[in-house]
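Note that this complex is displayed minus one protein chain, with the remaining chains in position.
So that you can tell them apart, the chains are marked A and B in the order they are listed, and the count of residues begins at 1 in each.
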Amino acid sequence: MRLSRTARERATDLWLAGPATLAMIGLIFAPVAIVAVLSFTDYQFGALTFRWIGWENYATLFTDPIGRKAVTNTLIYVAVVIPFAMGLALVVALGLHNLAARFPRISATLRAAYFLPVAATLVAMALAWQMLLHPSIGLVNQTLGGLGLPAPDWLSDRGLVIYTLAAIGIWQSVGYNMVLFLAGLAAIPPDLYEAAEVDGATKGWERFWTVTWPMLGPTTLFVAVITATQAFRVFETVATLTRGGPAFASDTLVYALYREGFEYFKAGYASAITMVFFVVMVALTLAQFRVLERRVHYR
Amino acid sequence: MIELDGVTRRFGATPVLHGISLAVPEGSFTSILGPSGCGKSTTLRIMAGLDRPNEGRVRLNGADVTEATASERNVAMVFQSYALYPHLTVAENIALPLAMRQFSRLERLAGVGRLMPGAGAKRAAISARVREVAAMLGLDDLLERKPAALSGGQKQRVAVGRALVRDPSIFLLDEPLSNLDARLRVQMRAELAALQARTGRAFVYVTHDQVEAMAMSDHVVVMMSGRIAQVGAPRDLYERPATRAVAAFIGAHPINLLDVTLGASGACSLLPKLRVPGAAGARVTLGLRPEHLVPAAAGLSARLERVEYLGAEAVVHARLDDGTPLRALAPGDWAPPAPGGALSLAVAPERVHLFDAETGARLPAAAERVAA
Partner (left out) sequence: MRPLSLLALLLGAAVVLLPFFWMVSLSLKPADEIFSARVDLLPSRLAWENYATAFTEVPLARFLMNGVIVCGGILVFQVVFAVPCAYALAQRRFPGRTLLFGLVLAGLLVPFHVTAIPIFLGLAELRLLNTYTALIVPFVASVFGIFLFRQFFAAMPAELFEAARVDGLSETAIVWRIAFPLAWPAATAFAVFSVTAHWNDLFWPLIATSDPALATPPRGIVYFRDAEAGDDVGPLMAASVVVTTPLIAGFLLAQRRVTQGIATGGLKA
C-alpha cells in the first residue's frame, strides 16, 4: 500500500536531515556527555575498570602545582594576547583605513601582508619563529648581540617562554582582528565625521574619540571575544616549540589535556581539564552571540 | 479539469478556506478573483499540490490527487515572482521540467547520461521542443542568457515558456502580471488569452485585479474571506452581482451603495419609480453604478462637488440633498455647472441593484419589481 502523503513527507525530511542529525549526536553531543561523565572517574585508556572519584580530578587541576601551572599559564597567555592583538590591530586598521583614501593600492598590499600569518600554516610558521629566535644562529639574537644587547634564551627561559609564545600568538591574530576592525571602520557613515568637524572636533585625536571609538564599540567587543576564544585554544605553538616546557613553564590547558590524555593516557583527568576548558569556551561563545546580536542592533 | 470538493484549510487555528467546492472545466480560462487575504492563492496552491487541505478532496481529470505532491501531479504553474532559476540559462530553465520528467535518474547524471542509449535522442527532442516554445514566445535570441540579464517582460515569458514546454493537465497562474508595467500588462493579457485558446487546456488565473479577470476569462470565481462569493461569466458578475461585496469589487468605477428605509408598499423615497418587495420600515441597500448614473434634465437632484476629467468621460463627484456622496459618469463633452451648482442624475430602474442591508445578499432584480 502506498504511504500517506504525510508519511512520505516525513520520510523525505528524515532522508534530508537525518544523517546530519545522527552525525551531530554521535560526534558532538554524545562525546560531550561522555567527557562530562569521565571527568568524575579515574579511567585510563585501555583500562578495564574505573572508579568514581567525584571532584578529585578538578581538585587536582586547581591544587596540583603542575595543573595550576597550566591554568595560570593559559590565563597569562590570554591576558597578554588580548590587549596587544587588539591594540595593534586597531592601530594598523586605522592607519590602513586612512591610507586607503589616498593610496588604495599600497593599503591593499599592506593589508594582505598583515593578514598573511592568519592564512599560513601555524606549525610551519612556528618552526620559522624557532629559527628566528634560535639562541645562537637566530636572526634576532644575532642582531641583539651585534648591538651589544643581552641575548635572552626566548624559548628555554622559564620566565620568558610563555611571553614568547604570546608574542607569536599576537603576531598570528593581528591580521584577523585588523580585518574585523577595517569592516567596522568602513561601516561608520562619513557624515558623522563632517558633523564632528562642524562641532569643532578638527584634530585627528578629537575625531577619534568623538566618532571612531564610540562607533567601533560593538566591533571592539566582538574582536575581544573572538581573540579570547582563539587564545584559550593555544596548542600548535606549544606542541611544536616547547611541549609545555621547560619544567611546565609553557604548559597550557589544551596542551595539558593532550599530554595527560594522549601521552599519559589519563582519560579521567584529561576529561576534567576538557570540561574546564569547555566551560570557559561556552561562556565566551555565549558572550560572542550576545555581542553579535548587539552589533546587529546597532545598525 | 480540476475539482475541489469541500476544501478547508486552516493555518493553526485560523481558517483561511471554508469548505470550497469548485470545478474548473476542461479548456476554460477561469480566474479566481478577490481582495488580498481572501484565500485565492491558497486555493491555487492546493490545486498545485504545494499546499494541502485539512479537509476535502482535490480531483484532477477525475483522479483523486489530494495525497499527491506537486511533482507527482502533472500541473504547470507561473509564479508572481516568476521564480526562474537564476543559475540556469533561459534554455535550461525551460528545459528543466521536461528533463526531470523524461529522463530516468541515471540518465540525468551529467557524465553517465551521454553514454546511455536513447538519451541522446531524448536530449535532442527536448532541445527541439525548447526552441519551439521559445519561438512561440519570441525568446529565440535570449536562450543563452541568464535570468538576471532579462527585462521583467522577458522573465515573464520565460516563466510561461517553462509552464508551456510540457503538456500539463492544467496551467496555474498566480498573479503573473502584477510585476509588469501597465502597458506590458495589457499586451501580456492578450497574449495569455491567445495562448490559452491555442493550447486548449484549462487555465486557472489568480488575480486581485478585476479588470484582468473580466478581460481574460470565460469564468470568474469571486472569493471573499475564504468563501466563494460568486461563480459566473464576467457579464453575470457585472450585471447580477450576488452580494453587495461582489458588486463593490466588480466594475471599473466603484459602485455607489446607498442604505435606504422602505416606505409603504415598498416605496423608496429616493427613486419614486422603484418598488421593492418588503415591509415598510425594512432597510435595503441600493447599488447604483456610476456609469448608469448620468447627468440629465430630470432625476436625483444633487450638488456638484468636483469633476475628474478623463478624456472620453468625466467622473462626477456630487452630493445628494441629504449629504450622501455619489459618483456618476458623464460623457467627456458634458458641460458641468460651477462647483456647488445643482444638477440632476438620472438612473434607469432596471439598472438598480438591490441588496438586503443586513445580509448583503442580492434581492430579486429591481427591474422585475418596477410597478407598471
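Simple rule for what comes next: a residue touches a chain if its C-beta (ideal position, glycine included) is under 8 Å from a C-beta of that chain, and two chains touch if they have at least 3 such contacts.
Everything numeric in this text was worked out from a predicted model, so none of it was measured.
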item	value
Hidden-chain contact residue, picked from the options A:Leu99, A:Ala151, A:Ile188 or A:Ala249	A:Leu99
Touch with the omitted chain, as defined above, among A:Ala7, A:Ala59 or A:Ala112	A:Ala112
Contact residue for the chain not shown (choose from A:Phe29, A:Trp213 or A:Tyr264)	A:Phe29
Interface with the undisplayed chain - residues on subunit B	45, 48-50, 69-71, 75-77, 79-81, 83-87, 96-97, 100-101, 162
Touch residues of subunit A, complete complex, unshown partner	9-10, 12-13, 15-17, 19-21, 23-32, 34-35, 38, 45, 88, 92, 95-96, 98-99, 106, 110-117, 119-125, 127-129, 131-132, 136-137, 139, 142-143, 146, 171, 174-176, 179-180, 182-183, 204, 222, 226, 233, 235-236, 239-240, 254, 257-258, 261-262, 267, 270-271, 274, 277-278, 281-282, 285-286, 288, 292
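By our rule, only the chains that are shown with their structure count from here on.
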item	value
Whole-Å separation of chain centres (CA-atom averages), subunit A against subunit B	61
Residues of subunit B defined as touching subunit A within the complex	52, 66-69
Contact footprint of subunit B on subunit A as seen in their complex	2, 4-5, 8-9
